[in-house]
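Just one protein chain is left out here, and the rest sit where they should.
Chain naming follows the written order as A, B and C, and within any one chain the residues start at number 1.
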Amino acid sequence: MTYSIGVDVGGTKIAAGVVDEKGAIVARTRRDTPSRDVAGIVGAIVAVTRELAADHDVDVVGVGCAGFIDAGRSRVMFAPNLAWRDLPLRDDVGAATGLPVVVENDANAAAWGEFRFGAAEDVDDMVLLTVGTGVGGAVILDGELHRGANGIAGELGHMRLVPDGQYCGCGLRGCVEAYASGTALVRNARAAAQGSAAFPGSPERLLDLAGGDAQAITGPMVTQAAQDGDPLARHLIAELAGWLGAAMGSFVSIFDPGAFVIGGGVADAGELLLEPAQEALWRNITGGTHRPFATVRLATLGNDAGIVGAADLARI
Amino acid sequence: MTYSIGVDVGGTKIAAGVVDEKGAIVARTRRDTPSRDVAGIVGAIVAVTRELAADHDVDVVGVGCAGFIDAGRSRVMFAPNLAWRDLPLRDDVGAATGLPVVVENDANAAAWGEFRFGAAEDVDDMVLLTVGTGVGGAVILDGELHRGANGIAGELGHMRLVPDGQYCGCGLRGCVEAYASGTALVRNARAAAQGSAAFPGSPERLLDLAGGDAQAITGPMVTQAAQDGDPLARHLIAELAGWLGAAMGSFVSIFDPGAFVIGGGVADAGELLLEPAQEALWRNITGGTHRPFATVRLATLGNDAGIVGAADLARI
Amino acid sequence: MTYSIGVDVGGTKIAAGVVDEKGAIVARTRRDTPSRDVAGIVGAIVAVTRELAADHDVDVVGVGCAGFIDAGRSRVMFAPNLAWRDLPLRDDVGAATGLPVVVENDANAAAWGEFRFGAAEDVDDMVLLTVGTGVGGAVILDGELHRGANGIAGELGHMRLVPDGQYCGCGLRGCVEAYASGTALVRNARAAAQGSAAFPGSPERLLDLAGGDAQAITGPMVTQAAQDGDPLARHLIAELAGWLGAAMGSFVSIFDPGAFVIGGGVADAGELLLEPAQEALWRNITGGTHRPFATVRLATLGNDAGIVGAADLARI
Partner (left out) sequence: MTYSIGVDVGGTKIAAGVVDEKGAIVARTRRDTPSRDVAGIVGAIVAVTRELAADHDVDVVGVGCAGFIDAGRSRVMFAPNLAWRDLPLRDDVGAATGLPVVVENDANAAAWGEFRFGAAEDVDDMVLLTVGTGVGGAVILDGELHRGANGIAGELGHMRLVPDGQYCGCGLRGCVEAYASGTALVRNARAAAQGSAAFPGSPERLLDLAGGDAQAITGPMVTQAAQDGDPLARHLIAELAGWLGAAMGSFVSIFDPGAFVIGGGVADAGELLLEPAQEALWRNITGGTHRPFATVRLATLGNDAGIVGAADLARI
C-alpha cells in the first residue's frame, strides 16, 4: 500500500490527511487559514504536510484550493477569496517539503474523490455541483477530469440561467450561482423575514432561530427549519432546488453524464433538496423523459472529498 | 496512404466520399435521400458505399447522421427528421457491404472534420456550433470527441437561454435553438415584414427579395440583404449573434475551450455573424476579459466537414 | 323605466338585447356573424337593432366590438378579427335605424356591465381581465371607464411579462396574452400530449377527450379534465393562473384597484383558476401583504356582460 497527502485549503481551515490507495484517510491534521496572508498560507500548507510526512511514508502531495489553476497543475493564477495572483504553489511547497506536489482546483479535487471512492464510483461520466457560499462545479468525462484549454473548465455555477438576472459576484448577471447558492438562499430567507411577499409562509420559525434578527439568519438555520417542517424554509430550499434542476437539465444536453453529485453545505438538507431538484430536472429534459439520463445523488464523502480527491489526483 | 469512406446522411441528400489520411476527398458521390423510408435510406447508404468501394481500396466506413447514436457507435436510437427508431445501422450497412462500419452523430462528424483538418487544427479543446435549421453542437476535449454516458452529449442547442422563453421543437421553452437558429432568424424576419415594431429598420429590401410575400422570406434572403447593407437584415443577424455569444459565454465557463467553430447555413453571413457574436461573448465572460478565453472562428470545410469527419472517425 | 339596446359583435355571433335601467335584459335576439364581410356585419347589426326596436321603446343603441375604437366612440379604427379599417359604425347604424348609436370596445362594454350590475358593483376602481382566445382588459377608475388619449387604453394583455419571451399575435414577444390566454393554454396542453417534459403528469385523460389526437385538444377539454381532477390539466390551468397573478401584481402597483374581475372562456374553470391566481397575486405585491389590495373575483354576468354594458354605456 502506498500513501499520498491531500491538503484542502479552505477560507477558514486548512485540512489535510494521509490517504491510502483505496481512499481511506489514515491520519489527519488541520489549522486555521491565516487571513489573506499569502506567505502565511503557504507556510501553513507546508506545516501540515511536514507534520503528516513525519509519521508516514508518502510519495506525493496534492493541494486543492479555490481558484483558477494553470493547465500545468502548478500555479494558482487567481483565487477569489485568498487574494492570490499567479502564485507558484507547487514549487513553493515542493521546495519546502522535498516532496513532489500537484495543485488542483478544490471542486475538481472533491469531484475526483466522489468519483473514485464516493457517490459516483459506478459511472464514467459525472458532474459535481457543490452548493455552498457559491456554486462550484467539476466534470469527469470518460473517467478523466476535464480541465480545459486553460485549466479553468467546469465553472458550472457561472452558466447563465436568467438574462439580465440577479447580480453575481463574478461581475455578470443571472448566473446559476446567483440563484442556487447558499448566499442566494440566505438572501431570500432574510427578505422573507423582512416582509417580502415573494415567499409563501410565515417567517416566524426562522426569526426564532435567529433570535428575532432577520439579518442573523444563516444557511444552517434554513436547513434546520426545513428539517423541522417549516413551510417557508422548505419553500426556500425547493426554490433553490428548482434552479439547480433547471441547470442540470441544460447539463444533460451538454454533457450527457451518468450521474450528478450534489455536495456543499446546502446539500445537508438531503432529500429536501434532492427531491425537488430531481423533479425540476425531469421537467427540463430535451426530448422528454423517455430517453436515458443522469441520476442525481448526494455526495457521500462530505468534507473529506477534497482531501481524498487531492491526494488521489496527485498520484496520476 | 490508406483510405476510408465518409457518408453524410442529410434530410435531402446523402453525400459520400473517399477520404485519405490527410483529410482530402479523392472521390465523391451523392444521392437524394429517399423520403422517410428507412429501408430506402439504408439502401442508398449501401449503394453509395459500394459505388465508392468499387474503385478504391477502403478500410472502413463512417456514417454520420442526425440523431441520438448509441455509445457503441452502432445504432441510431432516435433521428428526429428521419423517422428512425433504434435502427442497427452499423450491422445493416456492414452486412450489405462487407466493410467495417461506424455510426456517428452528424455534428460530431463535422466537428471532428474541422478539428483534424479545418478551422480548429491548432487546438486541443474545441466547441462546434452549427447554426442551420436548428442549432447543433459537438465538443472535443483534450483531443477526444465527447460522446457522453449514453452517446448523446453535445446537444448544445438545447441549453436553456431564457426561462419560460420561446417554444423549441424539443418540447421545452427557451433553448438556444429557439433563439439562435436559422428558423428563429426567418421567423423574426417574417414578423418584421408583417409590421412587428420589435425590429428596427424597414422591411422593404427583404420583401423585395421575397416577391412581396412576407411568408416567402428565407434565411439566404436575410443573409443576402445583410451583405447588401440592409439595416434590418443586419439587425436580425446581429440579434441572433448576440444570443450565440451569450451561449458561448456560458460554454467558456463550462468547457474552457481553445476555440469555438461556427458552421451551418447561417454561418454564410461570415463576419456579419462572427463580429457581433464575438462582441457578445466578450460581454459574457465570467471573471472579466483579462483571463484567457476561446477565439471564435468560422468553419472552413463547409459541407465537406461531415464526410471528412465521419471518414476519419471511422479509423479510430 | 327607460330602455336601451346593447349589441355584442363577436367573431361568430352577433347577440343583442333590450336592457332596462337596472341592467336586466328584457328581450333578446342573435344572428351568425357574416364572415369577414363588412357590409354584411353592419347589415346584421342594423337588423337585430330594428328587430328589437320594433317591440320596445328604446332611446339609444350601444354597440360593442373588438378593436381600437376612436375617442369619439363613433369609428372602428382597427378590428383584428373582422378585417375592419376605419369604419364609421356609429353613423352607418344610426342612419339605418334612426337611433342614436355609441360604439365601444367589447372589453370596455363587458367591464362596464360587471361594474354596474355584476361582480364589481361595490367598488369604484376595477380592472377586468377577459381570458379567452386572447387576453383583453378594461379599466374603470373612480367610477369612469378609462379610454385613453386615443381611445385604446386598457390593452392589459399586452403588458410585457417576459423579455424576449414567447411570440404574441401583436408582433411583440412576451406579452401577458402569450402566456395567460386560452391559446397559450391549448398550446401547452398539446405540447404535453406530444411528450414535452415541461408539464408534469400524464396526458392520458386529455388525449382521451380529444380522441387520441393531441392537435384536437381544446380549451374546454382542459377545463373539463381539470374539473374531473386530472393533475396535468390542473397544472396547466394553475400555470396560466400564475402568470395572471403576476400580471395582477403589477396592476396593483399601477392602478391600486378595488377589485379584479376575471371573465372569458377560461374563467369557466372557476376556483381552479381563481385560487392559484389569487395566490400568485399575493406573492407579487410590492410592500408586502400588509397593505390593502384588490380582491379577485370571477365575472358573474357571463356572455350577457357585453350586451348589458354596451346598452348602459350608451346612456351616458
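Keep in mind that, in the parts below, contacts are C-beta pairs under 8 Å (C-beta built on N, C-alpha and C of every residue); 3 or more make two chains touch, one makes a residue touch a chain.
The structure presented is a predicted model; accordingly, all values stated were derived computationally and were not measured.
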Selected residue (touches chain absent from view) among C:G40, C:G72 or C:P163: C:P163
Give the residue, chosen from A:R28, A:R187 or A:H235, that touches the chain omitted from the document. A:R187
Out of C:A24, C:L141 or C:A216, which residue would touch the omitted chain in the full complex? C:L141
Given C:G171, C:G201, C:P220 or C:G302, the one touching the chain that is not displayed: C:G171
Check the options A:F115, A:Y179, A:F251 or A:F293 and report the residue that touches the missing chain. A:Y179
Which parts of chain A are in contact with the chain that was left out? 162, 164-167, 171-173, 179, 187, 191, 194-198
Could I get the residues of chain C that touch the absent chain, sorted low to high? 68, 78, 123-125, 139, 141-142, 144, 146-163, 168, 170-172, 175, 246, 249-250, 253-258, 284-288, 291-294
Which parts of chain B face the unshown chain closely enough to count as touching? 163-164, 195-200, 279, 282-290
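Operating definition for what follows: only the chains that are shown with their structure count from here on.
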Most central chain, judged by mean C-alpha position against the global CA mean: B
I'd like the angle of the rotation relating chain B and chain C after CA superposition, in degrees, nearest 5. 180
Name the chain whose C-alpha centroid is farthest from the C-alpha centroid of chain B. C
Would you kindly tell me how far, in whole Å, the mean C-alpha position of chain C lies from that of chain A? 51
Residues in chain B with touches to at least two other chains are numbered 162, 171-172
